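Subset of chains shown; positions unchanged.
Chains: A, B and C, in written order; residue numbering restarts at 1 for each.
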Amino acid sequence: MTDASGLDAQLRWSRDGFDLDVALQLPPRGVSVLFGASGSGKTSCLRALAGLEPACTGRVRFGDALWQDSALRVFVPPHKRRLGYVVQDAGLFAHRSVAGNLDYGFRRAGRPAHLDRDALIDAFGVRDLLPRRVHALSGGQRQRVAIVRALFADPALLLFDEPLSALDAGARDTLLGHLETLHATLATPMVYVTHAIDEVTRLADHLVLLDAGRAVAQGSLQATLARLDLPPSLVEAMGAVIEGEVVRHHADEHLAEVTFDGGTLLLPRRRAAVGQTVRCRIGARDVVLSLTPPSDSSALNHLRCRITAVGDADHPSQCLVQLRAGNQLLLARITRRSLHALALQPDREVWAQVKAVALGGQ
Amino acid sequence: APGRMVIAAAASLHDVMGRLVTSYRAAHPGARIDVVYGSSGILLTQIRQGAPFDLFFSADSGYPQQLADASGSDGPPAVYALGRLVLWSRDLDLAHVRLADLVQPRFGRIAIANPQHAPYGLRAEQALRAAGVWSALQPRLVQGENIAQAAQFARSGNARVGLLAASLTQSPAMRHGHVAAVPDAMYRPLRQSFVVTRHGADNALAHDFAHYARSAPARALFARYGFGLPAKAH
Amino acid sequence: MPWLSDQDLEALALTLRLAATVTLLLLALGLPLAWWLTHTRSRWRKPVAALVALPIVLPPTVLGFYLLLWLGPQGAVGRAMTALGLQTLPFTFAGLVVASMLYSLPFVVQPLHDAFGAIGRRPLEVAACLGAGPFDRFVSVALPLALPGVLTASALGFAHTVGEFGVVLMIGGNIPGQTRVASTQIYDYVQSGNYAHAHLLSLSLLLIAFLALLAISLLRTRRSAHD
């Protein structure tokens, strides 16, 4: 991928006992997720991209703009990069109220008229907090304020460092939904650091796996997640991400029927209208394989597939089965006992059974 | 025409210079006359660095002479009074006390002005040496930066006795203390002199005041404050 | 009981004018200086920091004496000023301002330096990412966060100038209405044994200062209620 209009960075940086050496090519739209273990260098990458670490050498190009080139002695300071950076600990200004914090970047961005501030304030549920002092906010409240503040600055590039890790499941789900909507409407690319799998699968278009200061894998989400050779930290995330078209709504049952290349799925109805394309993730652990199409089971979805490969999972009792339904790759995680009992092997035809509820939460 | 002038006066002139200006002002209503007090040495330094003082009344003749030698004055120094040293105490009866008696411990600490640069301090040293007690008294001597400060040490009782300018002991604040004269012979005479400075050379008021300072009413005032009088000039 | 004389009032007014002028100028000078000291990586940092701190150890009279020599008509600065057709500084209000600034500089810069240091890099980085340039960050983030330090610096600078004596005496010349401030006026009263007037003027000075300090302390508390 050498898209001239995306983010293209070559970062090199050594400091006591930690070496960062990362080449990133991120697409000009959508969400690129940096994923990696604690201490693998995710925050360091974001800081270098933001221009907060002048000691980091290399080259950073964003669209047409050259932000940094150590060889040419180019270095654009952070405040000229039009960033929306949400740092790991929120970093709210203690001397300003919540409203004052939100206003800070907004004013410096020249009060952009196209920003619907009220909508953002409501979406992130910070209206009641506006007059509050930031010391009187809970951890989650701070994080929400920090997100809205970054969005108010009308950034050309969003940098989010684990913005949801302080939120409860409910709030996170809501915020994730809003972030999804945002990135569809805002067209602002986002580099997103997280170690939460559901954030990866729901938000990422592009995935970069960091390990000990190096990018060990990067590519589109679909291509990356269906690989069998990912590091163990990703096993929970593994599975297929399927994009299909909503063809019908079953109104009384609140289900949506989605067709894709490899078949049809029923899933809990979402806001998407008929004809729209939706994304849904089928986790490897949610897939049950059987040799015959199951009957009288509560699992609604059955896809006819062909086994393409079998690989190891993270536990010796289990293995990963890669399947193809039409052009779409699926993954199933099953026990080795079942693999043998059902005599599964590449090229065999099987039925993949997926509960509709397993497709709901995404 | 009512003018303005600033007089720099040695610390030993506290009070008496104020009176002198008051009586002079009565004849010159509208004139603004300010007095700046300090130790003679500092005043000289300031004048040499361009201080806008029109007249310099020193506690001796040496400092004005230095100014004159450096052509910082309008004319030579003129003696306006002869300074006198006295022994003063707030609460000790000094009748029949001679300087030599000061070695007795009952006199406690003894205040003098700094002999290095205050003319009265130097005279105090001379007197104590003449009495033969200078070295013996060393541990009990406390020095004021100028003679007014030495007076303050004595007045507050922190020093039991002080070797002070007679003029200061005549002020209302100290008139109630006990005084003993120090024989003139024990120290070199203090020929307190003044000059009109170069700054004041063109100030008619300054020259007029210089004249007044040697006039009869002025001499009477100096005498009332315990100064000796120089031979009448001109 | 005597009342404050015209001269006393004049001296008090002059004192306040001097202290206010000096404090404002010192803040104007000290804020950027302290900021620079906090954030520069220049090798001049430490020498400059030590230089700024030096006036503290000079006895004020000594400082005043050297200023008198340098700024006077025979001094290097004085000669230059005379050559430019300017009045020399000693014995003028401007001279007092210059000298007091020099004397009180460290008392203003040091607390500012500490306060800026205590802010840490994080709020400034956040501000930069929100589009604030260096000067903007200084005004909109560093200053408000360092407010307690700024107040302390102002209080120390103001009070130190009010309490200034040695420097003023040396290069001021104690000229009424021009360079005779409350401190030298009190000294005069004390020297002439005029204790009643000395007490009264001291009391006035204390009262004014107490009110000023109380106001600053209230500002501090209002602000620290935010923590």
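What we mean here is this: a residue touches a chain if its C-beta (ideal position, glycine included) is under 8 Å from a C-beta of that chain, and two chains touch if they have at least 3 such contacts.
Bear in mind that the values here come from a model prediction, so they are computed numbers and not experimental data.
Written as a formula over the displayed labels, the complete complex corresponds to A x2, B x1, C x2.
Definition applied: only the chains that are shown with their structure count from here on.
Here the chain at the heart of the structure, going by C-alpha means, is C. Averaged C-alpha coordinates give centres for chain B and chain C that are 35 Å from one another.
Put simply, the C-alpha centre of chain A and that of chain B have 91 angstrom between them. The distance from the centre of chain A to the centre of chain C, with each centre set as the mean of the Cα atoms, comes to 56 Å. Every residue of chain A that touches chain C in the complex is listed here, in rising order: 50-52, 77-85, 87, 91, 93-96, 104-105, 108-109, 133, 135, 149-150, 153, 159.
Within the complex formed with chain A, the residues of chain C that make contact are 122-123, 125-134, 136-137, 140-141, 144-145, 147, 226-227. On chain B, the positions that touch chain C within their shared complex are 6, 11, 14-15, 18, 34, 36-38, 42, 45-46, 48-53, 146, 148-149, 151-152, 155, 168, 171-174.
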